[in-house]
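Below: one structure, written as structure tokens.
A single protein chain has been removed from this complex, and every other one stays in its place.
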Amino acid sequence: MKNITNLKEFACTPDRFQGGHRLCPGCAHSMIVREVVNATDDDLVISTATGCLEVCSAIYPYTSWDVSWIHIGFENAAAAISGAEAMYKALSKKNKLYNPDKRVKFVAFGGDGGTYDIGFQSLSGAVERGHDFLYVCLDNENYANTGGQRSSSTPLGAHTTTTPRGRVSYGEKQRKKDLTMIMAAHGCPYVATAIPSTKHWKDLAVKAAKAIETVGPTFINALSPCTTEWKFKPEETTEIADLAVETCAFPLYEIEDGRKLRITYRPKVKLPIEEYLSRQGRFSHLFKPENKWIIAEWQKQVDEYWDYLQRREEAGV
Amino acid sequence: MATPKEMLTTWDKVQFAAILPAFEDLEHKKRSKFHSYNYSVADWRVEKPVFNRELCIDCDFCWVSCPDSCFMVEEVVNKRGKKQAKIVGINYNLCKGCGVCVDVCPTPIKSLLMFPEYVDTEEALKQWPKKD
Partner (left out) sequence: MAQKYELKQREVWDGNLAAAHALRQAQVDVVAAYPITPSTPIVQNYAQFLADGYVDGEFVMVESEHSAMSACVGAAAAGGRVATATSSQGYALMVEVLYQASGMRLPIVMTVVNRALASPLNIHGDHSDLYLGRDAGWIHLIANNPQEAYDLTLCAFRIGEDERVRLPVTTNQDGFLVSHTAQVVEPLSDEEAYKFVGDYKPKYPMLDTKNPVTYGAQTEEEWHFEHKVNQHKALMESFPVIEEVFSEFEKLTGRKYNLVETYKLDDADIALVLMGSAFETAMLAVDKAREEGIKVGLLMPRVFRPFPYNEIAKKLKNVKAVAALDRSAPMGTTGALFNEVSAALMANGQSAIMTNYIYGLGGRDTTVEHILEVIKETNENKKANKRVTPLQGFINLRGPKLSFN
């Protein structure tokens, strides 16, 4: 496992995901992907579901990937990587590996669309079968690539193009699906949440290194603030991610073997949820007097979940 | 976005199955003509970040948070024999002018500031805010 100590040393890593791609300026996907692929020295084979990352990093005749990479479709990033990993095992058994002296690790990237929704089945299947791979969900809480439609990851009250705010509606009516816990319930050896941030860069990098090193299916749910669809200025991406953590809207934790939960960051002062919601255009309508109850509901849900995590950590389950 | 003329090939010359090899020479890190590293997104920007080497403390926050892998680093060895990354510049072909690097730069007077695209780097450094 790569020894990740400080950023000055980590920054010596030759970047395996390059620029020249067509992601929006300030896109968090790219920050997350760079940290994940640079968190290991092993060779990598990567699969990606259709979505912002895939579409922007492989527009013929250009590719931004320094490692082998495959995109098949929207719902099968996990199935694709299962096949590649199975081939690695098969060739290994038959002594027919192309580079037998170098270990190859498998990573799949999918947006919340390709992971929470249409790709959920193939992810669940791949994890149940115990393939040795890491799945990173780049969660921007909507189908950003096609213009910002809702997904099951879209949180309460958010404005999306299929749950728009209007005269008679306040936007998304459902709660955000708790995919991280669902993946832990699959019995994955390692599951974690993470964000792109300078303050918490090491949290993500170490989690990625650990997840890649762990044998078996591992899952990282990375919150990916989307400047285009969440409606904030491109330079504020890491600020929004930090606020998600400081308000406990998106707590940072990890779970080993589906049971041992450990909170990896506790904000010294838990900020009120308004600090997070007020920075994003997709929630601006929640500050109207008739919608204030939604903010109260948000705070209630965040507090309850934060409390639940702490109790679970304490009980060691 | 249109493909540059020199890359626009005919049906008999396209890549087999649209498969793109990343490197011409992996050992010497020479990326192929198909690699986006050799593409330019410079025309996306209207303002650019300018790097002030004098004020930089090499915390590498800009390196880790740049979505476009723009920060060029040089590996140096510190007094305690540990290797660390020294920021040497910005790859302006890949920079989209998002401003995240400026946002995360922690020095009291920032070592990275946004300037309009047409301002010369020399000129920008002259205009840098001074400590009062």
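Read from first to last, the chains carry the letters A and B; within each, the first residue is number 1.
Everything that follows uses one rule, which is that a contact is a pair of C-beta atoms (placed from the backbone, for glycine too) under 8 Å apart; a residue touches a chain by one contact, two chains touch by 3 or more.
Predicted model, so just to flag it, every value in this text is computed and none were measured.
Any idea which of A:T40, A:S82, A:T115 or A:T180 touches the chain not displayed?
Reading the full complex, the residue touching the unseen chain is A:S82.
Tell me which of A:C12, A:V104 or A:I263 is the one touching the absent chain.
Touching the chain that is not displayed is residue A:V104.
Out of A:A58, A:A158, A:L261 or A:L309, point to the residue that touches the absent chain in the complete complex.
Hidden-chain contact among the options goes to A:A58.
Just name the one of A:T13, A:S30 or A:S47 that touches the chain not displayed here.
A:S47
For subunit A, enumerate the residues touching the unshown chain of the complex.
That gives, for subunit A, the contact residues 43-45, 47, 54-55, 58-63, 65-73, 75-76, 78-84, 86-91, 93-94, 96-99, 102, 104, 121-122, 124-126, 128-129.
Since one chain isn't shown, list which residues of subunit B touch it in the complete complex.
So the residues of subunit B touching the missing chain come out as 2-3, 8-11, 14, 16-23, 26, 34.
In this section, only the chains that are shown with their structure count from here on.
What is the distance, in whole Å, between the centres of subunit A and subunit B, each centre taken as the mean of its C-alpha atoms?
24
Applying the document's contact rule, which stretches of subunit B touch subunit A when the two form their complex?
1, 3, 7, 9, 15, 18, 20, 22-23, 29, 31, 33-41, 44-45, 58-61, 63-70, 73, 75, 78, 82-85, 91, 93-100, 102-104, 106
Under the touch definition given earlier, write down the residues of subunit A that touch subunit B in their complex.
My answer: residues 6-12, 14-15, 17-31, 34-35, 57-67, 196-198, 201, 233-239.
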